[in-house]
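Everything below concerns the one structure shown next.
Excluded from the complex is one protein chain; the other protein chains are retained at their positions.
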Amino acid sequence: MDFLGFLVTQCLNALSQAALLFFLGVGLTLIFGIMRIVNFAHGAFFMLGAYVGYSAVHLTGSFWASLVAAPLLVGGFGAAFELGILRRLYRRDHSAFLMVTFGLTLVMGEAIRLSWGVAALEVPAPKSLSGIVFILDEPFPIYRLFLIGAGIVVALAIWQFLDRTRLGLLIRATSQNAEMVHALGTDVRLVRSAVFGIGCGLAGIGGVFAAPLVTASLGMAPNAVIDTFVIVIIGGMGSFAGSLIGALLVAFVQVFGTYYFPDLALALMYLLMLIVLVIRPGGLLGKEA
Amino acid sequence: MTNSYTRRAAMRAGLAVMAAPMVQRHALGDEPIRIGMPLALTGPAGEIGLQMRHGAEFWAKELNAKGGLIGRPIELHVEDTAGDPATCVRKAQLVVERDNCHLLFGMVLSSEALAVVPKLAEWNAIFMSSDNGDGRLTGSSFVPNFFRANISGPMETRAISLWLRKAEFKKFYALGMDYAWGHNSIGVFEDEVKKAKKDLVGTVYSPIGTKDFSTYITKIRQSGVDACFLVLQGDDNNAFLSQAHEYRLGDKVQLITSIVDLNSISAVGDAALGLAGSTRYVFTIDNPKNKAFVAAWQKEYNALPDVFEGEQYQACQMLQAGIEAAKSIDADKLRPALESAAIDSIKGHVAMRACDHQAVQGGYIVKVGKVPEYKTPIPQIIATLTGDDITPPCRQMTFED
Partner (left out) sequence: MRILAVVVCVLALAPAGLPPYAMTLLTEALILGLFAMSLDLMVGYTRLLSFGHAAAYGLGAYAAGNLLLHTSIPLVFTILLAALCSGVVAIGVAWVCTLASGVSFSMLTLAFAQLLYAVAFKWTAVTGASDGLAGIPRSPGPFGITFFEGRAGFYYLVLACLVAAFIFCRSLVRSPFGAVLRGIRENEAKTLSLGYNTRRYKIAVVAISFTLGGLAGALYAPFAGFTNTELLFWLFSGQVLIMVIVGGTGTLIGPIIGAAFFMLVSNLLSSWTDSWALFFGAIFILFVLFAPQGIWGLATRWRSLSSTG
């Protein structure tokens, strides 16, 4: 493998990793930005997406169907949870959210185990995406290129959504000043439900995208939670652009760091987080200090 | 009957709680033989724990239908440890002290076993391991009340190495999970490759919970090796195999793994094709006892028995042989009987070794391939090694030749 081939391959690896991390991070940061909730259950929604994706593929034979079904179902479930339970807690201390989402993680984890069993499940990528292409003489999976593309598309879509649509505007306004938005006549509660639903839906679709790479398994949730936190903290909680930058930074550091310093693989992410927080306590693009 | 009562004192006072454990009760008659089984039923190791549980339940049911063991019904006390060593110690103590079990099965992870074994003497309990692979359990961490009925990590690595001596591969890479089992097995492998006068080009360890193996796959590709030794399990194993398949790594590099099991094959599908490796038990082992076992198992569970189900069944049979010889479950009488226990198990002839309580048994090398009778790929035996070949010297983890 020549150096250029190596470099390009590693960069593409990092970008595909960043895409997956981004799906996780953007949902969490949106939720935090609006509701100041640290959604401990975010990993569980990610996992649910993977399992729903598995079932959708089995029922319909189509991976694309699962890409639609998973975010809708997972997002719907998230919105329902917000409506039913989280809504009562806004006046309370933030520790209430921590405990409720912690409880939700436990409940969801066990519910998934009861519904789908304890064995890991195969979620195959569609045939059209299963091959490899040669980039500078190195084989690279088409599926990962698809992931990078999907990541870009979703990032653009969210950006445009926040920037141009009415709901997007309301979301940005609510994250700045919920009182004012309420005073201007909008039902802030609906905005919150929508955001929580969207955030969970994004985690869900992330799960479907990840499943062909890692299989749908019960270990996905706790693993994903800590990764998501790190990205969002580095990027800045509540910042959409921050989640993108955080995902890219973590992915590149992981990919190249693990290559050159494999012994530090476990510690790399946390070292990065520590360094960023010491320099900028709110995260790179965060508002809090 | 186990009572279920709760006593609550004032706010901070002690709470003595007894709950109905998950017990298999059997018809009256003599005092039952109570066997405690603390193991992971939830969490990442839950899959293996469930297999072990099935194996033990199957054995108990079979034996109880024939009148029990030394005329007494077998009672399994299963507790969930979620794969956490601290919980495992607590649950082991629970089954020993609350349920009066002085025989133990279970404990999926070697870290759980290592935490419990120092306490076996105090509890006067004997533990028959069916799954723990860590070499130290019959080495530096050996205690007299520990017995290992299964193939250990060093043994399976040795099986692979012996097979590789005759195979055409010359240059190897090794990838293992970054904890005791990974280091242990790769250490043995390194030693073996040297003795075979072949070349171990590089070694790398991945943290537990690694989701993206692309960097490791790159390293393996770059090294120009013709075979790669893998010491991975569970989700990490599945993720690696899926991703290696993505990069078509298997086209250039023969992947050789420490444990090949049916669960993993079903999780990754075609990505497992061509995978070679050691296995501790496979349903295709060709002897009458195994054939009968597989048939009976399929009748009971409507599925083929997997690695840990077979291993657990064998472990149960070892314990059974010891109890039948000693005609007692008292630890002091049972220990010597177990030390000389030998059975014709579903894996052939297996004999316990007195010096370190390791069951001497043969190993199998399998390769995953498609076979018309089965819907999914299955492991097919491509080499068999004898117990003497693969069992290390007493209390050792490495081999002399």
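Letters A and B name the chains as they come in the text, with residue numbers starting at 1 for each one.
Note that a contact is a pair of C-beta atoms (placed from the backbone, for glycine too) under 8 Å apart; a residue touches a chain by one contact, two chains touch by 3 or more.
Everything quoted here is computed from the prediction, not taken from an experiment.
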Requested in this report: Identify the residue among B:56, B:76, B:89 or B:196 that touches the chain left out of the display.
Outcome: B:89
Query raised in the report: Looking at the whole complex, which of A:13, A:39 or A:105 touches the chain that is not displayed?
Result: A:105
Query raised in the report: So that we can see where the missing chain sits, which residues of chain A does it touch?
Result: 38, 40, 85, 88-89, 92, 94-96, 98-100, 102-111, 113-114, 222, 226, 229, 233, 237, 263, 266-267, 270-271, 273-274, 277-278, 281-283, 286, 288-289
**Report entry** Absent-chain interface as seen on chain B, which is shown
**Finding:** 9-17, 19-22, 41-42, 79-80, 82, 84-87, 89-91, 93-94, 97-98, 110-111, 114-115, 117-119, 141, 178-180, 208
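Operating definition for what follows: only the chains that are shown with their structure count from here on.
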Report task. Would you mind writing out the residues of chain B in touch with chain A in their complex? Result -> 41-44, 46-47, 50, 178, 204-207, 209-212, 214-216, 218-219, 221-222, 234-235, 238-239, 242-243, 246-248, 263-264, 266-269
Report task. Using the touch definition up top, name the residues of chain A that touch chain B in the complex. Result -> 1, 6, 9-10, 13, 16-17, 20, 110, 113, 118-122, 124, 132, 138-141, 143-144, 210, 212-215, 217-220, 223, 254-255, 258-259, 262-263, 265-266
